[in-house]
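For this depiction, one protein chain was excluded, whereas all remaining protein chains were kept in their positions.
And then chain A:
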Amino acid sequence: MAAGLKLKQVKKAYGSVQVLHGIDLDIKSGEFVVFVGPSGCGKSTLLRLIAGLEDITEGTLEIGGTVVNTLPPSKRGIAMVFQSYALYPHMTVYENMAFGLKLAKALPGEQDKRVREAAEMLQITPYLDRLPKQLSGGQRQRVAIGRAIVRDPKVFLFDEPLSNLDAALRVATRLEIAKLHERMADTTMIYVTHDQVEAMTLADRIVVLNYGVVEQVGTPMELYHTPDNLFVARFIGSPAMNIVSATITSAGAPATVQPDTGNPVTVNADVAATYLDAKATFGVRPEDLTPTDGPGLFTGTVSIVEKLGEVTLVYLDTGLPDPITVKIDGDVDIAKGARLSVTAPADRLHLFDENGVAFPRMRLSRAAE
């Protein structure tokens, strides 16, 4: 019953507005893939194309080895959980879950068994006779998931399923979905979100989309440690990576760059000789920076201190256009206005060329692509 998906040059246009510019993706059977990106990047549209709720303008979509471009949603072996749950408001929980089966003329016994199994799995058995309006948001979400499970899909689609829940419930439901994936290990799951925490925690692989283009596909740790480009580097991680523009002063591996202000920096990247004197940007994550007594990577005045208990965020004014964010573990006593130097290990620095494309890293091999 498992099925992989293959997208070849999938494009979508509304009239003259091109929304997706040729997406190539290969999703393995049983994989949990998360589409992530800022709003308007086309991630929901891509999901709706896979579901069959929108027509594919160009390209092919295969589910389980069959081209399904022209198949209606119900024939694609998919189930979908909507952001707004999309429950039928006039039907009870039981009827909501059984509706599709009933109209597909499933045997009443089989119907009942599947609904009750799904309800048991999601712990909504006590609510089977209630109407959606009598349920809380979290319960409605479970019903929506239950309705999808009952369809026994090959591919499970989630369209921002947690965005209507409050923060605590979101974490709890996130764990439930992770458990669900474990239990339905051979069901392929595709999950759309704009929340990078959901993406990082749930995904086997993440697809980062921006302006209808795939920026990078990889495991959460690949995206975190070796982002392909500036967009992914900034999108993954919170607070976002510090980005400083610089000039390449010595090519080779490692290379040396001269930031707009401050000392030359050695970066563990492999830079071809043709890039000598070229403009570049180097980036470093706030959590990779640590205070130092010596001459560090950056030196500046502390402009803002945010204490979150588990971490302290320090914003350094170094004379660059943007302040440098430093993330220090625990509750650290740093006064506003103090001078502070911070440094980072060379292998934690990221170097990007003028177009924002990452230079290859020296030691960390770019695994599995």
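Note that contacts are C-beta pairs under 8 Å (C-beta built on N, C-alpha and C of every residue); 3 or more make two chains touch, one makes a residue touch a chain; residues count from 1.
Heads up, the rule we're going with is that contacts and distances are computed from a predicted model.
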Chain excluded from display, named as in UniProt, from "Spore germination protein KB", "Sigma-70 family RNA polymerase sigma factor", "Transglutaminase-like enzyme, putative cysteine protease" or "Sugar ABC transporter permease": "Sugar ABC transporter permease"
Options A:45, A:111 or A:139, residue touching the unrepresented chain: A:139
Selected from A:20, A:49 or A:79 as touching the chain missing from the view: A:79
Residue of A:151, A:170, A:205 or A:327 in touch with the missing chain, whole complex considered: A:151
Touching residues on chain A - with respect to the absent chain: 51-53, 72-75, 78-80, 82-84, 86-90, 99-100, 103-104, 133, 136, 138-139, 147, 151, 169
